[in-house]
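Below: one structure, written as structure tokens.
Excluded from the complex is one protein chain; the other protein chains are retained at their positions.
Per-chain residue numbering starts at 1, and chain names A and B are given in the order in which the chains are listed.
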Amino acid sequence: MKNPYIPYEVKIEEAWYETPGDRCIKTFKVTFADEKVWDDWSHLPGQCAMVGIPGVGESMFCISSSPTEKGYLRFSIMKMGKNTSALHELEAGDSFYVRGPLGNNFPLEEWKGKNVITIGGGIGQAPLRPVIQWIRDNRDDFGELTVIYGARTSADHCFKPEFEDLGSCGDACCHLAVDVEEEGWPHFVGFVPTLLMEVSPSPENAIAVTCGPPIMIKFVLENLEKLGFAPEQVYTTLENRMKCGIGKCGRCNVGHLYVCKDGPVFSYSQLKEIPEAFA
Amino acid sequence: MAVKKLSKDKVKEALQELTKFRLIAPAKSDEVVIFKQIENPDEAYLEYGNSTVPPKRVVFPQTETLFRFLRGSPELKEKDVEEEGTTVIFGLRPCDARAMAIVDRLFSWDYEDPYYLKRRQLTTLVGLACVEPPSVNCFCTSLGGSPFGTEGLDILLTDMGDHYLVQALTEKGEKLQETLSAHLEDAPAGDEKKAEELAAAAEGKIARSINTEGIPEKLPTLWEHELWKKVSAACLGCGICTFLCPTCHCFDIQDEVEETGEGRRARMWDSCMFSEYTLHASGHNPRPTRRERTRNRISHKYSYYPKRFEVIACVGCGRCINLCPVNIDILEILEQVVDAS
Partner (left out) sequence: MVDIEKLREIAREIISRDDVRQLIGYRQGTYGFRARPAFVTDPGEVDKLIFSPACVNNLATYITLEERLPVPRGQEPDLRKVAVMVKGCDSRALVQQMEEKAYERERILVLGIPCTGVVDMDKVEKRFPGVLARGEIVLEGDKFLLTYDGKEEEVAKGELLADKCTRCRYPTPLVYDQLLDEEVARFADDDYADVEALEKRSAEEKWAYWEEKFSRCIRCYSCRNVCPMCYCEDCVLDRLNPQWMRRSVDVSENTAYHIARAYHLAGRCIQCGECQRVCPVDIPLMELNRKFYKDVEELYDYEPGTNAEAPPLLSTFKVDDREDFIM
């Protein structure tokens, strides 16, 4: 068995900023330095990886590309601390290191034939992107796809060109929001949970997936309940400080669950049993 | 399996024999007993109660390299545990060996931890039965252990006065017994029976206890109970209880680079009682006070761990009680858990 602490080197093919500011988000499109790694690599939407630079550190990020996008991986990384700042310094042609895939995935096999609603906020769209992409690439397996996404301002929206494409090609119904009024913004103004009520998707034969800041998730979950979604129909991801990513170092637990190993994807019915889940 | 006798006047030569391996034994500096590698049999201190720092540090070192690198070079050089060679831990207490057997489950669960498991494979555990319980706060018998417990051990030594009774318990143990054969004699008839009596007497001397039945299931139901605030009020948030616990196994991972560009990724013990343990880069901390951290420590040992690994992550060695600077007493907390409604 491969040593799970040893990362693979990846080369950056392309890198671009999604959003500006102190906590800017940069997306990296990478491929393994050693092509043979692809033979052993397989991941599913929702899974994560430890990304880092030897000498700086490692942090957990979701793989924001779908396995249906062949030949590369994508990570969208918000600048937060030591490691993310160092990663932001890197450009096309540079390399960094990746260890994974880690954690569980969204059960897309089980969702076949259902309508899927994704509800994202800010960088929380990163784990939802592979879900959307997977559905687009297996379009006939799923019912309607509704994408709800918001950020503070339009400049803070990740993956902008993709949303435009998504709305116009008819693969999905897109609903975008900004928190505060801004000139020329044609879509919804307000918070994501409110937009969700506005869109008011039917719970029938549906699955709702939500990722974003904890406070948004809290209200989205409440509103989904109001809309008649049962806890088993609702999925989210949890975020905790992580180190090993493989259920050893102990720190990522919520109750008896290791978020790195048993998660990051959980159904709301699972989390309802765990008092610490939304701490 | 073979039962032998090691005469006390032959202990040194037996230890000398074992120095051909990496020999770890309790050693005393000032009043503190710590397991460390010994080169000279005189360093071993076998007349001890229990060590301050548990021998977990041998198989799970406080700081260990995962891999080395040179800045700018893509090559990562994995640490080879094999180089450490065959290791014998001589004279550890049954509770500390049992703790290793418990922690094995974590390190082999799902992903295998190559460093820990390799080291475990290379290590033979020679236990020393507790004829006298080392402390008033021993409560191993409440957790399925015993002063003469053999779980996790390869050999059990029992102090019979002028000699040790040597019982091999596993294949590894038999092999080691073989290595030591020149220093061993046949055990006197009746020794085994006498050892059983000593074991029963030692168990009887364990004065503290807790009935753990139902605690794993009950703990999650007491999440918001006022007891957590009360039992954690005096907590200093230091790492004594976790670092010195033979079953605590949490670690941090850090990179270190020298001016030469040579660096390593290493892991080091961490403690859920430290405030930055769960601190997010955003500044948010899901366990903001000592209350949540204490609740997690107890819940991890007595609820989360048994839920996943079917065994409570506590062996009743009493270290956290003896060494807590403010007399936080895990048995008192557990009693409150039992009584709480």
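Here, a residue touches a chain if its C-beta (ideal position, glycine included) is under 8 Å from a C-beta of that chain, and two chains touch if they have at least 3 such contacts.
Being a predicted model, the structure only gives us computed values, none of them experimental.
Put simply, the hidden chain is in touch with A, B once you look at the whole complex.
Here the missing chain is touched by one residue of B:Leu46, B:Leu117, B:Val131 or B:Leu323, and it is B:Leu323. Here the missing chain is touched by one residue of B:Ser7, B:Gln37 or B:Thr52, and it is B:Thr52.
Summarising the interface, chain A meets the missing chain with residues 81-82. Where chain B meets the omitted chain, the residues involved are 29-32, 34, 52-53, 62-63, 136-137, 207-208, 230, 233-234, 236-240, 243-244, 252, 254, 256, 266, 268-269, 271, 274-276, 288-290, 321, 323, 325-329, 331-332.
Criterion: only the chains that are shown with their structure count from here on.
For chain B in complex with chain A, the residues that touch the partner chain are 66-67, 69, 71, 74, 76, 78, 106-107, 109-115, 220, 223-224, 249-255, 257, 263, 265, 267, 270, 272, 277-282, 284, 286-287, 292, 296, 299-300, 303-304, 307-308.
Residues 1, 3-7, 9, 33, 54-59, 80-81, 84, 95, 97, 214, 239-241, 243-244, 246-251, 253-256, 261, 275-276, 279 of chain A touch chain B in their complex.
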